[in-house]
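Partial view: only certain chains, each at its native spot in the assembly.
Chain IDs A and B follow the sequence of writing; residue 1 opens each chain.
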Amino acid sequence: MKVIVARPLLQANDVLARQNAALLGDYRLAAVNLLSSPGSGKTTLLEKTITYLHDQLRVGVVEGDIYTARDAERIAGLGAAVVQINTSGTCHLNAGMVAGSLEELPLAELDLLFIENVGNLVCPASFDLGEDCKVVLLSVAEGGDKPAKYPLAFQEARAAVITKVDLLPYTDFDLAGCLVELRSINPGLEIFITSARNGEGIAGWCRWLQFLVSSKRSPD
Amino acid sequence: MHELSLIQSLVELVAYSARENGITRVTLVKLVVGEYHGALPGALQFAFSCLTPDTPLAGAELEIEIKPVKLHCHSCGLVFSPSGWSAVCPGCGSSTPDVLQGRELFVDYFEGDEREGEAGESDSSPAAAAGQ
């Protein structure tokens, strides 16, 4: 006997992701899923962003890590609402883990939610969490060939943040070449060029986040 | 993508559907994977053969269809398969194509044997059916 299934393989995750999206939609709360290699600067960018937007947006964070609560402690130190997920070995967040965290956050009191995924440029890109968009980080120290070598995260993302540009003089990172390659992989990608160390590009990135938040507050 | 998450989901999905349809032994599973998601067929086969014993899929054949990426150019209408990961149209150089094909990730169908009177026995949750 032949049974036609025609059902998406990650349907269990997708169903939960849609529930998360519906919940976030009820609160008109914009959510960004941050993806990158370990140590590209996700938490540092969040620290700068929360500080920069302090008077304008109330930011909440879901911190995904395999072990330790170090990233959540850094965010809590800034007074932002934060929940730590420890995956205890699993290489990505899934929508079910995030559903649990949303219950612990004061959603009605937030304007913008970040979900910092496990540091892994590969596996997290396949799992929707219910976010409005994915943002991928690439640090100058990793080298400009990473988008071509690890393309899925860059294809799935709405925006890319090139981090640590203060390190440009000490690396062989070819910024112009990398921008060309990024645009050929994902022509619609918004690109921000930043340094958390000297503050370069943080204002432009935060303007874009404010645009995301206001689009979510008043759609159309 | 971790091939393990793919195959674990596949086993849960098919075992659940088999139970719903009164199938006790699955003989063939047809999986469709778009190139965007990646996954080496060999790695998927290997995970499938390791994760199906003790489930209704034990001994089943896994047939994998890889769907190559196909893009449609807005500007000139060309349908093309990109070389490498560039989305730039080889016809006109514009770079905002639609993805026609390549994002698929689903179980198309499976085949199996029914046994009279065995359908619906015991716990029918997906996790139990997958033998977890």
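Criterion: a residue touches a chain if its C-beta (ideal position, glycine included) is under 8 Å from a C-beta of that chain, and two chains touch if they have at least 3 such contacts.
Bear in mind the structure is a predicted one, so any value in this text is a computation, not a measurement.
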item: Full-complex stoichiometry, written in the displayed chain labels; value: A x2, B x1
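Here is the rule we use: only the chains that are shown with their structure count from here on.
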item: Centre distance in Å when chain A and chain B are each reduced to the mean of their C-alpha atoms; value: 27
item: Interface residues, chain A side, partner chain B - complex; value: 1-13, 91-92, 122-123, 125-126, 147-148, 151-152, 155, 183-188
item: Complex contacts: residues of chain B adjacent to chain A; value: 1-2, 5-6, 9-10, 12-14, 17-18, 21, 23, 31, 36-38, 84-88, 95-96, 105-114, 126
